[in-house]
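As structure tokens, the structure follows; a few thoughts come after it.
Heads up, one of the protein chains got dropped from this complex, but the rest are sitting where they should.
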Amino acid sequence: MADYTLRVRRFDPEQTSGPYWQEFAVELEPHRSVLDAILTAKEELDGSLGIRCSCRAAICGSCGVRVNGRPALACNTHLRDATDAGPAADGSTATVTVEPMGNMPVLKDLIVDMDAVHWKKIHRVTPWLLNRRPVPEREYVVPHEDMVDVTQTMACIQCGACVSDCLSMEVDPEFVGPAAAAKAYRFVGDPRDAEQRQRLRDLAEDPHGIYDCTHCFMCIDACPKGVAPMSQIMRLRRISGSDHQIVDRNNGERHEEAFTTLVRDYGLLHEAELLPRSYGGNSWFGKFHPAAGLELVDSLPSIARAVARRKVKPTQALRGHRLARRDLDAVHAIFERVEGDARRHELNLYLSGVEEEAPAP
Amino acid sequence: MRVAYWPGCVSRGFTPELHGSMEAVAPLLGLELVPLDRAACCGAGVIAEHNQELADTLNARTFALAQQVDGAELMMNICSTCQGAQSECQERLDANSAYRARVNATLDDAEPGLRYEKGLTNKNLLWLLVEELGLDALRAKVRRPLTNLRVGPFYGCYIVRPRARLGIDAEHPRDRYLHQVIETLGGTVIDYAGTYKCCGFPIVTMNKTASLRQAGTHLGDATDAEADCLVVPCPLCHLNLDLQQPQAAKVVGRPLAMPVLHLPQLLGLALGLEPKQLGMSKHVVKPTAVIDWSAAVVAAPAPA
């Protein structure tokens, strides 16, 4: 047994006092869960402490909270891990801090309004199968791997942990968000769905759609089920741009194309070309496109400052840096061989797992 | 210590002061940098978004070139984004021998004889400082402790998440290293909301307002916490936090004048170099204009 101080951020909507912190002393084995600690406090000390919970085994998705500043399921976070779990902890004390999830309004104590944010966004992505026709008399015959693949996103338990700390949503509450995007992949990756292109176009063209993800990996770390929402968003982008050639109005596809082309042509990133091409189109002429012109005017102060500070020489900004001929040739050869493949080759670690050790040579 | 040194693209492009300050500070740290100037861009996650195998192969080439550097103990980078993007590729390459063989076949085709062997060590300067050099050794090298300098650490997403891939655990609290280094150099760590958040750079072309709101919010939070400056191990963060700072100030509707230092610059100052030698005049928010480095903040050089 060990002593823990459970520090809970509480809120009673029927009082005017606002949120406050309360500490509970609980005695539990270190391998017990944060949920066990919360329930001990609730059962022994204060029955009014509000938390949603049900299965205790990380499958129902009810008990999403922040533990020491990080989103998690209370039920599968061990107390011993919670006390040294991260940035907010100082590693020495046995205090476990529990708060309601972020990015969603708090209803009471550790209970947040999932409907107002999480479920609303799930609804946004047409979250049901739009069957490919004709519907077969028996089952759809589809590849084994595809079903395992979409099961990764099917494994989402809708706990909201990824939504809680999504950094794009923090600055753009309208962002579709990691959970809904993963839900979208569940259909885009499902060969039985008939509307993949429409789904992708919808999410690519939406200014708050797949290209609004800031690639911060928060959701990957937050997810207790290995859904890796951000990885699914990247796959949605890849399928949207490369397989369906959807050129969105958010510059998402152009940015990706321009970046890749510049690295092919220069071997290194040519920042001065990237910006205009992302707005105007993927060629040297892109910068003369009206959209690029507007953006250039908008960015002019930044660029002018960079030049004024001798950060960037005008000639260098124009020419960029590039690899030596022989290395560029190697880069080209790699591009040709990989991009020349009829179908993209992807190693999905969710499917393949990690090898125990290299087989004997 | 001899390292295969990967400077990345941006440190030689829009933030030349990063590469410059790294080269200036390396000898003081006892680092011999062997630049991987034949290697290509890591892809910054964008090439992987476009085609995973392409990003994996380009980085496998970089790794292979690093493994060819005679006497190098490991590969070192100075960019959170490179660290994250390359770690992601390496994770796949190391996980599966068949996939590695496939990528190596492409490498061999592009450049006969080139081959990546599983198990490269690739560390950001920050990790190298703590894990290879050691904080005690670093402390011993400090010539001018950053006494009274209030520094806000800003890690950048790619170097702190996902934790498992980046090897962050109780034994390797890599998400505390920037804090530790600031303290080792004699500075004061400022606790503010933005430390582990995103600078917004990845969506600057897609949703500029959201992007700049992120940068502006963190800069504002650091200002409110009375930081003198931020320090970043990532040049892309630097672009959004420094180069775009005036634009970000407009988006968040408050004046901002927060100097943002590259990690080697902060090291260089403490190790006795002058701001100018470290390219600090090249910043948009000039640290030299905001902080009086000569007297008020930085103590006099310690007696040798």
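The chains carry the letters A and B, assigned in the order they are written, with residues numbered from 1 in each.
Going forward, a contact is a pair of C-beta atoms (placed from the backbone, for glycine too) under 8 Å apart; a residue touches a chain by one contact, two chains touch by 3 or more.
Throughout what follows, contacts and distances are computed from a predicted model.
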Chain not displayed: protein name in its UniProt record ("Cobalamin biosynthesis protein CbiX", "BlaI/MecI/CopY family transcriptional regulator", "succinate dehydrogenase" or "ABC transporter domain-containing protein"): "succinate dehydrogenase"
Omitted chain - touching chains that are shown: A
Listed residues A:Leu28, A:Ile59 or A:Val247, member touching the removed chain: A:Ile59
Per the touch definition above, residue among A:Ala74, A:Met101, A:Met114 or A:Leu347 touching the missing chain: A:Met114
Residue in contact with the excluded chain [from A:Ala25, A:Val142, A:Ala304 or A:Ala324]: A:Val142
Given A:Glu27, A:Glu43 or A:Asp298, the one touching the chain that is not displayed: A:Glu43
Touch list for subunit A against the chain that is not drawn: 12-14, 31, 42-44, 46-48, 50, 52-62, 76, 78, 107-109, 111, 114-115, 122-123, 127-129, 131, 135, 138-144, 147-148, 150-151, 154-158, 190, 192, 351, 353, 356
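Simple rule for what comes next: only the chains that are shown with their structure count from here on.
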Interchain centroid distance [CA atoms averaged], subunit A/subunit B, Å: 22
In the complex, subunit A residues that touch subunit B: 84, 86-87, 167-168, 170-172, 175, 207-208, 211-218, 220-221, 234, 237-238, 241-242, 250-252, 255-257, 259-260, 263, 267-271, 274-275, 278-279, 298, 301-302, 305-306, 309-312, 316, 320-321, 323-324, 327, 329-331, 333-335, 337-339, 341, 344-347, 349, 352-355, 358-359
Sites on subunit B touched by subunit A in the complex: 9-10, 12-17, 38-41, 43-54, 56-58, 61, 84, 91-92, 95-97, 99, 102, 106-107, 109-111, 114, 118, 157-158, 161-163, 170, 175-176, 195-198, 200, 202-203, 205-211, 213-214, 217, 243-244, 246-247, 281-284, 286
